[in-house]
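The complex appears here without one of its protein chains, the remainder shown in place.
By letter and in written order, the chains are A, B and C; residue numbering begins at 1 in each of them.
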Amino acid sequence: MEAGPTGLSLAVPGWPGHRPGQFAMLGLDPARRHRDPLLPRPMAVYRQSGANLEFRFKPVGRGTRLLGELAAGAELSVLGPLGNGFAPPRAGDWLVGGGTGIASLYELARDAPRGVRIRLGGRTRADILGLADFEALGADLAVATDDGSHGARGFVTELVAPAAGETVYACGPTPMMRRAHELAARAGARCHVSLENNMACGYGVCLGCAVRTSAGFRYVCTHGPVFDSSALGWSAS
Amino acid sequence: MEAGPTGLSLAVPGWPGHRPGQFAMLGLDPARRHRDPLLPRPMAVYRQSGANLEFRFKPVGRGTRLLGELAAGAELSVLGPLGNGFAPPRAGDWLVGGGTGIASLYELARDAPRGVRIRLGGRTRADILGLADFEALGADLAVATDDGSHGARGFVTELVAPAAGETVYACGPTPMMRRAHELAARAGARCHVSLENNMACGYGVCLGCAVRTSAGFRYVCTHGPVFDSSALGWSAS
Amino acid sequence: MSAEVDLRTSLGAVALRNPVLLASGTCGYGAELAPFVALDELGGIVAKSLTLEPRAGNVPPRITEAPAGMLNAISLENVGVEAFVREKLPALPAGTTVVSSVFETEIERYAEVCKRLDGVGRIAALELNASCPHVKSGGIEFGQDPKLLASLVRACRAATAKPLFVKLSPNVTSIAEMARVCEGEGADALSLVNAVQGMLVDVERRRPFLRNGLGGLSGPAILPIALRLVWQARRAVRLPLCGIGGISSGEDAVAFLLCGASAVQVGTVGYTNPRAGIEVRDGIAAYCRRQGVAAVRELVGGLREWGPED
Partner (left out) sequence: MSAEVDLRTSLGAVALRNPVLLASGTCGYGAELAPFVALDELGGIVAKSLTLEPRAGNVPPRITEAPAGMLNAISLENVGVEAFVREKLPALPAGTTVVSSVFETEIERYAEVCKRLDGVGRIAALELNASCPHVKSGGIEFGQDPKLLASLVRACRAATAKPLFVKLSPNVTSIAEMARVCEGEGADALSLVNAVQGMLVDVERRRPFLRNGLGGLSGPAILPIALRLVWQARRAVRLPLCGIGGISSGEDAVAFLLCGASAVQVGTVGYTNPRAGIEVRDGIAAYCRRQGVAAVRELVGGLREWGPED
């Protein structure tokens, strides 16, 4: 196990592989030295390299601060792969990531065919997780930052202009995903969003991760995290 | 900060110095990433070396396991020096330590005049904390272990034979201290014991560390941890 | 002592393979756990509480973390009694001991759910979730009012011949009174406790974290409260007790057994590890081996008092 303030890499023997957009529940304290924070954290697999899984995050709360401070060699529990993951994109489709949501998109971008358009946003250049990795893909990549410190100044969704028949894959803050949904809906395009609700279990038993859809409540951990945005009610957070 | 499973050393700027037998409250998580375990742990100062304080322990519970697993550079809170500490011994006096109680005696032994008799006990050789440090003092030192893996086989108190007018300084498991008390009482010697009660605060406000004495309840953190054994009721733990 | 520990226990007429069940609302309908756990190696599972009709829960957010625990207001979302019997129950491995939790907002409806489950062979016992607000009494929990609780148990007792457990609320002045009411009305065992009512506030947004405002506090934080309630109930009634609240290890479970519970349920900690129930079972067995206890039943109620000479 190796960790820094915004990411970690750990060996997970027996990991069966996963689809881009699937996630794992990371338990901070499998030996139960502490009983707080109690719950594991859902984290998108940023990248698998051999037997190692990589995760990316920002130290925004207790969980991510602890993840970033783990000593080399510390043990985590890993439950996964969980969730549905993304359907594979086609040429012309859009991958739109904001903030830590970018972590869900790296493998999708890496495995995407030529012609997929990758659009990433954050407050500053430093907030674009894995920027160098994305740049190394040699794909159609554009970046927007709130302060203009990299790429265009403004919202990443200003770089997104889907046409009918295309699909937008979005993961990031709710306002970003809502905007992606609106752009797609207006153009007759489809939009798949990956949601980052609070979770307790990650495997379908607590019902804590419910999201309201046109078909009633669905669970982000088992039915998602990827949903067709047209099934979600975008007025509620 | 450096730590291993049975000890740690940390820089405490502004530490005003202390008497042998005084202690500090070590807070495991001053940044409050975790809220469990909540309470700081009382630990005898094993040794001061320049600006560094050293502590010695065994991984018996949550707190000592966490202390032993701290990453280099981790932060602890340190409140101290606390408690009364030992009166200085004189030639002929006995220093009797068992288990982790040995940690309270090192500086007392180091600063003691020639002719003080040091007697240490533990289950096995590995349980004699700081054995090499004590040996390096070149003092009158004898050791007993339950399994005979070092020194005599048996209880350390079998190596203690105080005479009238001498003082026994003891720190260790309750049965050991009780026995030291009895040996001293029978010989007309005095006995000072250092108690290791549970503590919440360490500075006299929770009243959790009370011990029954002939003068009513006294508090280990402020009146102790060192008590004249004749004031304590040795039937209760 | 390397001999096998006899882990068998019982809750009244319900014989259990071992003392560890999974708590209602924390193991779904069982099938969700099948990828991780052989359900028939547990003492049993208490399925998600069932209502007469399918029931949607609260609008999210429904959960948030609390110190050494979590706060939830799921509001008893479930597929309804019919779908449970038709679809969920048959999916469980034979040999799984299934307790069905029953929940409603009015007494007649509680009784009706019991009636529907009464003839279902696969169900070993019913557990009344009495920690639910009674609509007609302005939202007070059934388990908070001795008269309401008595009427509830009486009606359900009449509706089923199955062993009837009552799951008590911790949010009461006197658990002894509630326990006696249940005993008087013919309950077969008591499960205690449900989550403790709590609240947490998002100070940046100045609103409760949960949309529902109030929620149920569960997890290790409540263990000392739950253990106290079990101990108090033990002194009030002779009914078998099932201990619930914050259990995360064999030692935690043993503490409940010593205080008088014949079995335990593992809840929230299962969210952190789907094998938690099995690990608690193994922890109980390890404790027994270490302590030379041949049969786990010997531990039940075995708490010693402090003597003057201790």
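Criterion: a contact is a pair of C-beta atoms (placed from the backbone, for glycine too) under 8 Å apart; a residue touches a chain by one contact, two chains touch by 3 or more.
Keep in mind that this is a model prediction, so the values were computed, not measured.
For the chain that does not appear, the touching partners among the shown chains are A, B, C.
For the chain left out of this panel, the touching residue among C:Gly119, C:Gly186 or C:Gly302 is C:Gly302. The omitted chain makes contact with just one of the residues C:Val85, C:Val98, C:Ala111 or C:Ala221: C:Ala221.
Contact between subunit B and the unshown chain involves residues 27, 30, 32, 35-40, 62, 77, 79, 197-212, 216-217, 236. Interface residues of subunit C facing the missing partner chain: 66-69, 71, 144, 171-174, 196-201, 203-208, 211, 213-215, 217, 219-225, 227-228, 231, 246, 251, 254-255, 258-259, 287, 291, 302-306, 310. Along subunit A, the points of touch with the absent chain fall at residues 35-36, 235-237.
As a convention for this text, only the chains that are shown with their structure count from here on.
Ranking all chains by how far their C-alpha centres lie from the centre of subunit A, first place goes to B. Geometrically, the chain at the heart of the complex, using CA-atom means, is C.
Put simply, the C-alpha centre of subunit A and that of subunit C have 36 angstrom between them. Rounded to whole angstrom units, the spacing between the C-alpha centres of subunit A and subunit B is 52.
Looking at subunit C, one finds that residues 67-68, 220 touch two or more other chains. Each of residues 35-37, 62 in subunit A touches at least two other chains.
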